[in-house]
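Missing here: one protein chain of the complex. Every other protein chain is in place.
Read from first to last, the chains carry the letters A and B; within each, the first residue is number 1.
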Amino acid sequence: MTPTRREFLWTMGATALALQQAQEVFWTAEGAEDPGWAPGIETRRRSACLICPARCGIQGRMVDGRLVRITGNPLHPMSQGGVCPRGLAGVQMLYHPERLASPLVRVGARGAGEWQPVSHDGAVALLVERLQDLRAAGRPEALAVVAGYCAGTMRDLWRRFLEAYGSPNYVPDEYEDGTDAIMALMHGVQRRPSYDMEQADLVLSLGAPLFESWWSPLQAFVAYARPDGHEEDRPRFIQVDARFSRTAARAQEWLGVQPGTHAVLALGIAYVLLRDELFDARFVSQHVSGFEDSVDQRGRVREGYRSLVMRHYRTEEVSAVTGVPVERITQLARTLARSRAPIVVCGSDVTAAPHGLLAGMAVHSLNVLLGSINRPGGVLIGDDAPLGALAALELDATGRAGLERNPVGGAPPPFGAGDPPLRFAEAIAAGSSPEVEALLLYYADPLASSTHPEAWRAALAKVPFVVSFSPFLDETTRHADLVLPDLLPYERWQDAPTPTSYPHPVWGIARPLVEPHTGGMHTGDAVLAVGRGLGGSIAQSLPYDSFELLLKERARGIFAARHGMTLGDEFERRHHRQMEERGWWLPEHGDFEAFWEELVERGGWTDLFYDHTDPSRTAQTSSGRIDLMPDALLRAIDAEGGDRTPYIDVAAEATIAEDQFPLRLMPYRVSTLASGTLAFERWLVEQPGLFPEVHWAPWVEVAPATAAAMGLADGTMVWVTSRRGRYRARLKIFPGTAAENVCAPYRLQSPEGESANPLQVLEPSSDSLTGLSNWYSTFIRLERA
Amino acid sequence: MTRWGMVIDLDRCTGCAACEVACKSENNIPTVSPEQAEMGRTIAWMKVTAHVEGEFPHTAMHFYPRPCMHCDNPPCIKVCPVEATYISDEGVVGQIYPRCIGCRYCANACPYLVKYFNWYGPEWAESERQHLNPDVSVRSKGVIEKCTFCHHRLQHAREDARAEGRELREDDYQPACAEICPTGAIVFGDLDDPTHRVAELKEDPRVMRLMEDLGTQPKVYYLRARG
Partner (left out) sequence: MREDVKAKLDGLPPDERVLLRPLVETSRGFYVVAAILVAVTLWGVFAYYLQVRHGLGRTGLNRPGYWGIYIICFVFFIGISHAGTLISAILRVSKAEWRRAITRSAELITVLVIGFGAIQPIIDLGRPDRVLNVLFHAQLRSPLLWDVISIGLYFTACTIYLYVPMIPDLAIIRDSGIKAPRLYRFLAIGYRGTPVQRWRLERTIGVLSIVVIPIAVSVHTVIGWIFAMTLRPMWHSTIFGPYFVMGAIYSGIAAILIAMVILRKAYGLEGYFKDIHFDYLGRMLLVFSVLWFYFTFAEYLTAFYGGEPGEMRTFWAKLTGPFAIPFWLMVAGCFVIPLTLMARPSTRTPRGTLIASIAVVIGMWLERYNIVVPTSVNPRWEVESIGHYLPSWIEFSIMSATFSGFVLLYMVATKFVPIVSIWEIKEGREAVQEVAERVARYSSSTGF
């Protein structure tokens, strides 16, 4: 029988459907076999990584204008072509799906997440309007800027903008490791120490996780083993740490110490050096004061460094406190004495302690005893790049008046900056005048990262106008009123000076590798635009059409300085250094334009010549000597009741754990995730640590015996509970953890999004001298979640 | 005869995992959801694993960056029913994704656990597709993938060398991991070419290979960490 037309059509339809299904089911993703682009136009351009303070040199590989790969810039003297995982995963930050598509104005309630997209001009206009009103009301000081690490022209620009506007409230949220205070007191220098690791033959790190989250992991890597494979000049690394960190693992030698006793060990070493006359007596006699006992004006005998150490740090006692065997202490001292160029690095974890400053000085005193100051392979006092100054500051009456007012958060601690954002937030929360009417957040996400988010929550509630420049809706940005998304590093111009830890000035240049995202606006340009909008003296103080041009202006200073070189390969670097040692310098560029062009093309400028003969690079104190017993310090101590003595009160007093809180919490930074920003790099969060089976979620490291005693198996979810609060994490058994400690990596969100920041269960306490909060004497308990 | 190979100096390796991420970026390796990761379905052609010995404070830890060993006698290729994994005449063990039927036999045959399976199709947010490397195909669901010694780079290098009418130089062809390693722990080259560094390094007294006793003859050598 022949099918009717309807039947026929129906069958065809059915067949077609079936085929289509089969097609879909069986050949799914076939299309994805290759990304499906024609061989595109490929370009490579040098730039700098802006993800962490190290500011390594990078190179972008662009295909059809898309950034597909980040590699290293071999011309960069510090990173020498190396890049760390964070830098490599940058492409995932750049192309992150959650990136904001335009500026946003809050319409709903704060934090309700209801936004109204606006144009950049619109956003800038809004900002200008608010700031104009503030000034009109004569309250310029009511504007505040909280900014994360942005050393270089971005920081200078913010500062200049605030000055011109008339506000003293620039609040840096930056790496504070207390070394600035140490240098100021002992060397009379307003600069953090530089470490000439590459020429050292021994690097003794007391708690600084050099390979993980230090000023510049890449500087440490290159010193540890030069990428070009030379074996000869590899220094010996010795790591002293309270936990078996990755740095400890790869150091040629490592010592585990009781938490908070690094400085005691240091002075134990000093004791041996003194006892056996192993220290550099010549250097000490020529360049050091406060070493021997002295008699002050009122005839009181003041004990000097030597007596103090000799009296209090007999190796047996030190061994008892630190848990390091006597012979290892002695052996360590001998090794140091024997070395040609030893360096002792003081980690921020030494200074983030109740007696942090004194502890840090004790550690640094080893460099002094060994004469490792201002000599090749020692601790140096470097220079910044000779940048051109900003245009002259113009001040009107309002501005002048505003600058008179004291900054929110009151006076900083005697030495060092402490934790400015926290002081700031607490002052506002406490309702101290002057009130803050407008708060700008740049590279700062305090709600996520502060040790006291509650203080910040209270503070934000009191500030009527909060602006964030974050390209992402991070925790704090969600509570902003206006979001003016910045461009991401690979889209913008920015200078990238290497941190002071690197002995030579390197002025790296980050420049756009791809077309800027239409939704974003370079915060630098935004600031300039706002300046123009505000007009008058402010506009006059910021006479730059764009941030790029501002950078170019600053480069003129370098061009005029007539030393150093645009980045070059190893041969060029050596050649240049040798020339400058002989006092020669040949201009390589006819005019500034050519110089600028090459500087940008090569990724920056550097000067590898360091003048060891300059005495000001040893000490700039009034006496011209390194002061082991700085008067300023003694006065400050007296001022606060004088209950502590340098080189004696250096250990975190042994806070005793009690029953409910038997374990010590040791927060640390996973090298792959050292900054909140990196949560946006999925390759990193998927595999954050050493543990192959840990993904995305936070974990805590516990000693096998401890876990067994608590009957907790590897991988169980646990509550980490301190007196102050608790959070959830996965328990990982790690034999590198001391039985009485729990190591807690930070910078991880639990997939459920709940905050899991160990810093937020820390018990508040800090060193009154530096204001650095004390990270390592919080005790906790673990229980199954 | 060219035999591409790698020498990894464990004495230089700091376990920073730059090689791992460089590889992911170079070779379009997708991430998986937390749940999938928990199940053990992450992909990492280069994986840095840590061996910890002893207990605090007498602990020691070594890192083993582990790519495909590109065995000279690869157990994985023998078992593939469709020759979707093969060894080239220059010793590179490759995969033919469009041919692989996804039986995972090769994965079971590989003692080094370096073969990864696409349990689902790769997931890239539209914006993320922009950073995909056009030289490397994105693998579809249901196929096996692994380290290729960045073979696509060799092809490019060859073309360039030919274009410039010269021999291929040692540094013309370097895989992403070797190129990025900040401490130069990964050295890559032709094991049979005495002028290449690998040829000399593989004679180093510290040299060893993983599970050598299995007779797989890996072309990835390791230099033991010094004491």
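Criterion: a contact is a pair of C-beta atoms (placed from the backbone, for glycine too) under 8 Å apart; a residue touches a chain by one contact, two chains touch by 3 or more.
What you see is a predicted model, and the numbers here were worked out from it, not measured in a lab.
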The one residue from B:R41, B:R129 or B:R224 touching the chain left out of view is B:R41
The listed residue (B:A109, B:L168, B:A199 or B:A225) that touches the chain absent from the view is B:A109
Across the whole complex, the chain not displayed is touched by chain B residues 36, 39-41, 47, 49, 51, 64, 66, 75, 78-84, 99-105, 107-109, 111-113, 116-121, 141-144, 210-211, 214, 216
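One rule holds in what follows: only the chains that are shown with their structure count from here on.
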Chain centres from averaged Cα atoms put chain A and chain B apart, in whole Å, by 32
Residue positions on chain B within touch of chain A in the complex are 11-18, 20-22, 24-26, 28-29, 31-32, 34, 37-38, 40, 42, 44, 47, 49-50, 52, 54-57, 59-63, 97-98, 121-122, 125-134, 137-142, 176, 179-185, 187, 197, 226
Chain A contacts chain B in the complex at 28-30, 32-35, 37, 39-40, 63, 66-72, 79-80, 82-85, 88-89, 91-92, 94-97, 99, 211, 217-218, 221-222, 224-229, 243-244, 246-250, 252, 254-257, 323, 671-672, 682-684, 686-687, 690, 692-693, 695-697, 703-705, 734-739, 751
